[in-house]
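If you scroll down you'll find the structure; I have some questions about it.
Every protein chain except one is present and positioned as in the full complex.
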Amino acid sequence: MVQKSKEQKVALTLREIADEVNGRVVGDPNYVVTGISTIQDADSNSLTFLANPKYRKFVSTTRAGAILINEDPGVAGKNFIVVDDPYLAFAKILAKHFYTPPVPAGISKRAIVSENAVIGENVTVGDGTIISDGVSIGDGTYIYPGVFISENSRVGKNALIYPGVIVRENSIIGDNVIIQPGVVIGGDGFGFVPGKNGHFKIPQLGNVVIEDDVEIGANTTIDRGAIGSTVIGKGTKIDNLVQIGHNVTIGKYCLIAAQVGIAGSTKIGNFVMIGGQAGIAGHLEIGDGVQIAAKSGINASIPPGEIVGGIPAVRHRDWLKIVSVWKRLPQLWERVKKLEDKR
Amino acid sequence: MVQKSKEQKVALTLREIADEVNGRVVGDPNYVVTGISTIQDADSNSLTFLANPKYRKFVSTTRAGAILINEDPGVAGKNFIVVDDPYLAFAKILAKHFYTPPVPAGISKRAIVSENAVIGENVTVGDGTIISDGVSIGDGTYIYPGVFISENSRVGKNALIYPGVIVRENSIIGDNVIIQPGVVIGGDGFGFVPGKNGHFKIPQLGNVVIEDDVEIGANTTIDRGAIGSTVIGKGTKIDNLVQIGHNVTIGKYCLIAAQVGIAGSTKIGNFVMIGGQAGIAGHLEIGDGVQIAAKSGINASIPPGEIVGGIPAVRHRDWLKIVSVWKRLPQLWERVKKLEDKR
Partner (left out) sequence: MVQKSKEQKVALTLREIADEVNGRVVGDPNYVVTGISTIQDADSNSLTFLANPKYRKFVSTTRAGAILINEDPGVAGKNFIVVDDPYLAFAKILAKHFYTPPVPAGISKRAIVSENAVIGENVTVGDGTIISDGVSIGDGTYIYPGVFISENSRVGKNALIYPGVIVRENSIIGDNVIIQPGVVIGGDGFGFVPGKNGHFKIPQLGNVVIEDDVEIGANTTIDRGAIGSTVIGKGTKIDNLVQIGHNVTIGKYCLIAAQVGIAGSTKIGNFVMIGGQAGIAGHLEIGDGVQIAAKSGINASIPPGEIVGGIPAVRHRDWLKIVSVWKRLPQLWERVKKLEDKR
């Protein structure tokens, strides 16, 4: 069970929780929970939730003090809070009562902040962090130690930048952006004119634009545009070790899982979901709402709303059929042989 | 040939080597070697070994002073040390006589060590490294420059942490753990409640637990648990650029090759081997001793002892048969067409 530290101990009645999430208590509204937990590991002091049907079996056996759930399961002797979206409700309780944001600490004396950088109110800059010439940092932004923000980059308000992040020159980062450790923003794109006596480097003169509310996972790399910008749209969430090539444009509210690679100049629409280790070739267009299965290889543009998978990717429902035969190829081979023999 | 520096020059007779590795000299036990080498590049001062049968052809042509080998090949005029496991014997000679561990150097004046951190005996902390509040570091641990250890994390004894490693808050790292450069431990897991007006971030309140004797490769990322811990079991070795999602549990003595991705909440047993670039979906169970081929896509749980490969993964022996037909699909197509024509 996760609890806050003793000084900040949480104690919530089920009634208070239900009020906050527009839920309805089934059981004892005065019951008090002090921590949160998964449904398997919960004890009587824990609030938990049921969202994934895979875990429904634990509803009758869990020791949880209370369960956020989307309908009353009719199990006696347990407390439930019935709510439309139990996962969202749980996340909101976590965010409000159990998450402790880093405490603003001002500009460290061991940070190196350019005299002509513009630093907002209530900004934290950690030990050894470097803020270069011409940079601006918005109010309330928290920058951990060991970060490098290069010339003329801008960071918005209330952003959170973890240690080891490198932001190269002229990057534009919006409000509320979260950047996990080790991310590289604005590295040179992979642009060369190939030649028999060597490959000529195409100077990468553009930048990276990251809109508001984006989150970027650890050690992900987002290359600067060759000319113009590489753009990550508002509210898009990117997992760890993802590669975003130069001049890629990603729309709003996409979800991009770990180790995905997107090659140069490809345009991704809004609300696109990309599974882990998928790869998308360059100069393609991926429409709004497209869903790409993990490990897919995308070598052609995809119209809006499609669900695709495979290498090369096909419609997901077709992929399921293809794979079902693929697994029986040795059998199919034998059957064809038999037909030939008997002819 | 690798030699130690002149001041530390190694000179070993074959008898001394044989004694150390429980081997038997075939040839001149008084012969002296001063360096180690691969079998192709060896000279008469070098000790080498034969383990991979692919390199057996070099036994008669190598100039090596002596060869660790698992049986006397009956080649005249050469020196052999016959030993059960020549690779292990070679590794042990390397570790004892040719590897120089970093020399303890104390706490650098340019390190930033919190006053309430607990630092053991004989600990090294390099220039610019930050040890935050509430951290403890065990005896004999060596931390290179440019490392960040966040609040309340614990590092065991005799650990070796290379430059650029980021350890976020509340991580627990065991004894003898080796962490290569650029590793991120405890970044937020990829947890969001998707929504039409934006994806709500689920606070990632758990931590990472790394048991004794684990090694982690460069730029690998291991996310903290959402609730509870992400666990890497004792003696497990992880290569570079691997992604371990939140709440993954990995057992003891696993070997995980480069660029593997393991999605959230999956449980991996003991002695599991995972080939490079394989991907494992979330919420699965991979049994003890499972072997997963490189580039596989795992979308279902796997019972203990299975050897699997492919996308999606099937038993490896089935995969070999399927691929054999897959390569002849154009031929199969023609044969079916012919059958139809002749009907």
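Chains: A and B, in written order; residue numbering restarts at 1 for each.
Please note the rule applied: a residue touches a chain if its C-beta (ideal position, glycine included) is under 8 Å from a C-beta of that chain, and two chains touch if they have at least 3 such contacts.
Here the structure is a predicted model, which means the values were calculated and not measured.
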- Query: Which one touches the absent chain: A:Ile166, A:Val209 or A:Ile292?
  - Reply: A:Ile166
- Message: Given that one chain is not shown, which residue among A:Asn158, A:Gln180, A:Thr221 or A:Gln291 touches it?
- Response: A:Thr221
- Query: Which listed residue, B:Tyr31, B:Phe200 or B:Tyr253, touches the chain dropped from view?
  - Reply: B:Tyr253
- Which of B:Arg63, B:Lys92, B:Lys267 or B:His283 touches the chain that is not shown? B:Lys92
- Message: Tell me which stretches of subunit B touch the chain missing from the display.
- Response: 2, 36-38, 41, 52, 54, 85, 87-88, 90-92, 94-95, 98-99, 110, 127-128, 144-146, 162-164, 178, 180-182, 213, 215, 217-219, 235, 237, 239-241, 253, 255, 257-259, 276-277, 294-295, 311, 323, 326-327, 329-330, 332-333, 336, 339-340, 343
- Note on the structure: The missing chain sits against subunit A at residues 112, 128, 130, 146, 148, 150, 164, 166, 168, 182, 184, 187-188, 190, 192-195, 198-203, 205-206, 219, 221, 223, 227-228, 241, 243, 245, 259, 261, 263, 277, 279, 281, 283, 297, 299, 311-312, 314, 318, 321-322, 324-326, 328, 332, 335-336, 339, 342
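Going forward, only the chains that are shown with their structure count from here on.
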- Fitting subunit A to subunit B on CA atoms, where both chains share a sequence, rotation angle to nearest 5 degrees: 120
- Message: Can you work out the whole-Å distance between the CA centroids of subunit A and subunit B?
- Response: 27
